[in-house]
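Input: one structure, supplied below.
Showing just some of the chains, left in place.
Each chain carries a letter (A and B) given by its place in the written order, and its residues are counted from 1.
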Amino acid sequence: ISAIDIDSLSADMTALKESLNDVFLCLMSIVILSMQVGFALLEAGSVPAKNVTSILLRNVLDSFVGATMYYLFGYALSFGQPDNRFCGAGYWALSGLPTNRYSHFLFNAMFAATAASIVSGAVADRSTFSAYTMYTALISGFVYPIVSHWVWSPRGWLAATNVTIVGVDAPVQLRFMDFAGSGVVHLLGGSASFVAAVILRPRIGRFPANSPTSEPTSTAATTSGVIPGHSVPLVATGGFVLFCGFLAFNGGSHASVSSVGDGRVLALAMLNTLLSGSASGLTVLAVSKIRTGRWSLLSTVNAGLSGMVSICASCNSVEPWAALATGVVAGVAYLACSNLVVRLRVDDPVEAVSVHFSGGLVGLLLVALFHSKRGILANPGLLSALNFAWQLVGLIVIIAWSTGFSLAVFGCLQLAGWYRVSELDEGVGLDKAEHGEAAYPYERLRETGELLAAKFDDCNEF
Amino acid sequence: ISAIDIDSLSADMTALKESLNDVFLCLMSIVILSMQVGFALLEAGSVPAKNVTSILLRNVLDSFVGATMYYLFGYALSFGQPDNRFCGAGYWALSGLPTNRYSHFLFNAMFAATAASIVSGAVADRSTFSAYTMYTALISGFVYPIVSHWVWSPRGWLAATNVTIVGVDAPVQLRFMDFAGSGVVHLLGGSASFVAAVILRPRIGRFPANSPTSEPTSTAATTSGVIPGHSVPLVATGGFVLFCGFLAFNGGSHASVSSVGDGRVLALAMLNTLLSGSASGLTVLAVSKIRTGRWSLLSTVNAGLSGMVSICASCNSVEPWAALATGVVAGVAYLACSNLVVRLRVDDPVEAVSVHFSGGLVGLLLVALFHSKRGILANPGLLSALNFAWQLVGLIVIIAWSTGFSLAVFGCLQLAGWYRVSELDEGVGLDKAEHGEAAYPYERLRETGELLAAKFDDCNEF
């Protein structure tokens, strides 16, 4: 027995731990990448058949452009060294990046792609492909990374700011609480979606002139109402994939599996995510049934997602009952937001604003209430009040940043006439106009003989 | 060098192991949650287009209601402390649950949701949404948890019962062998499905009055026969997702990755699952070809699932060749059961009974034969005969429990007139009648111009 044995064993242990943390982030990255399938299917099912190819390709680009832009610029702005309190400024195109940060890059690249994806649904069916591509590049390479620096980089200004309070000796450290991105990802994406949809104006026929603004349209109106989507199974499949993905999105944010209790935090984050989504979905299912007499799948799926969005901020730090409560609030907020958006005559084909903006908002606020250590309930007093105020500061700044940027980009695109397709193209559908690839070439179906025979029967019958 | 170094290293190791076991269960939980997508798609593809939204929402609820009910009651009944031999009675709504059991809860919640999902297919197309929701809540919060206590809780009566045999000194410990739920999950769900379908009676038009009962309907009749499903791709996709999920379902049941040989058991469980599913699928493919002259996808997929169900009980404890053999038997049993169900004129739109009941039954019996240590082949004699008898006891009790409960619940629902929708609603389809959300709004497709043009051509041609 010698010190060398122990040292070698200890070094082994250190290497194993480091490796496993990398492996964990890599595994979570695969699952989060699969969320892109979820977004793609959810959105594809929510739009008319004539715009399906277009929205699918936009989602593919969210991954491809997102990964490339985050590689070139995004990671440097998020976590580059050297950095300041506003952004990072190193590791451009990963040059000089220590290899032990590869997994960190991979994981965060997935988050950037997710942030970019959110907007694609809000501008569906009428925006030009080139405008969307430009936008996706900017959000994943620039807008999102800077906010993620603020909150998730140790030197970010929202991550840690010391304030001196009169009458308190030691300075108080304010920390914006957003574990997995209620604000950084979803509030940001939801705000941008709202601005993008407002500037783009509604699709032709979405709000008929004689429809009364005062009458609230039902929740599901945006997906199954005036301009219905073309496939509920695609929507539901996409929703399911996202439910699974959110467990990795939220759990993966813990980023470590090798220290004492890591596994417990991971499990807590995941079960809270499941409970919050369930509570939100069930709340909206019940309310919809009461209000409309129908059991709505589309509202339930979107509400489930909104519940999972709302728990991002707090999934690692609240008790399971609080996750349930957060979900219930998120469900109600989703309904309210969904109705408000329709009343404002803003056309958001996939309810991106209702899911991500309202869910994110609820999450950022409720974490200050329910946090099991620093929350108002657990620890009422000056400190938790300050925490709450800091949450407000953070969410306002995130909304302002996202809104401001979107106003500038989409405003310019609009003024230049590059943002929206022509009326003709909108009527024909983006798939034919911009892509030359119809999602379902029915001519071919006819040739199978099945549809042909069916039609022959029909025509004769009448 | 000091004892402290070793102690600290040893503590590090303990923490790492505990954390990794949690992480493993969390990862498996994500994959098992994805099985809900599999069930949803398999079932959605197997029903007519007019009932697709309905069955998708039921599957969403299996997750949402299942998670909530298992959180509130199920886990307490399964694994709560204090407990007795029949059920647990603590940790209601997870209160008082040690945080190191969060991952255990999460994993088992997924199993509860899976057990609940099985029935949704058997009652498709004609049961009311509210009746199904009530049922799903009861099975995931009450029926399944209690059986899982019997078998998987250390104090469960099936898990370990000592009997004294005349002429043998030491008492013999009987242990019900069901590693991953051939009985606890699938036999239970399959039994409930049978009762549910019998009480609900067949869909209108499923068994035309003049069709001879003596003539066996082909295996695929339930899915592609008199009332065909609407989309084979959805069925196949769902089947594939379930194949992948079963590897996690069965492998994850080992629940540990940190002890000597854990990885080997995991790999054995997974490869046995793959082999058993393959053998069952190929057996049925070949038999179907011989009997009908056709290569049937639908039978092959269902048989593959049945093979994987059958190996749940034994995947960690039999040699790969025995997994293949188990699969072959499961395939034959699936065919026999499928024919029997049709002969009995029980309408099971997705063959839930044939897949889960017969697969589960085969699994519980064959583990007593093939178990590499305690099986009849490896160790013939009194002990293995007793083991086999104990398997019989367990499976009979599980069937009785599930059947009895289902008779009570569905019988009451039926008597109250709440179980089945009206003939009118059944004709119109549940999507319009109960949900107000058609799965495929064809009106919209027409507007794309493609289908319109196609039809114009057709009408003129004839």
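By our rule, a contact is a pair of C-beta atoms (placed from the backbone, for glycine too) under 8 Å apart; a residue touches a chain by one contact, two chains touch by 3 or more.
Source: prediction; values computed, not measured.
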| item | value |
| --- | --- |
| Complete complex - number of sequence copies, 2 represented | 3 |
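Just so we're on the same page, only the chains that are shown with their structure count from here on.
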| item | value |
| --- | --- |
| Whole-Å separation of chain centres (CA-atom averages), chain A against chain B | 32 |
| Of all residues in chain A, those that touch chain B in their complex | 1-3, 6, 9-10, 13, 16-17, 20, 24, 27, 31, 48-50, 220, 224, 227-233, 236-237, 239-241, 243-244, 247-248, 251, 257-264, 266-268, 270-271, 274-275, 277-279, 281-282, 285, 292, 294-298, 300-301, 304, 320-321, 324, 428-429, 438, 440-443, 446, 451-452, 455-456, 459-460 |
| Chain A-touching residues of chain B, taken from the complex the two chains share | 1, 5-6, 9, 12-13, 15-16, 18-23, 25-27, 29-30, 33-34, 36-37, 40-41, 44, 52-53, 56-57, 59-61, 63-65, 67-68, 71, 93-94, 99-100, 102-103, 105-106, 109, 129, 231, 234, 431, 434-441, 443-445, 447-451, 454-455, 458-459, 462 |
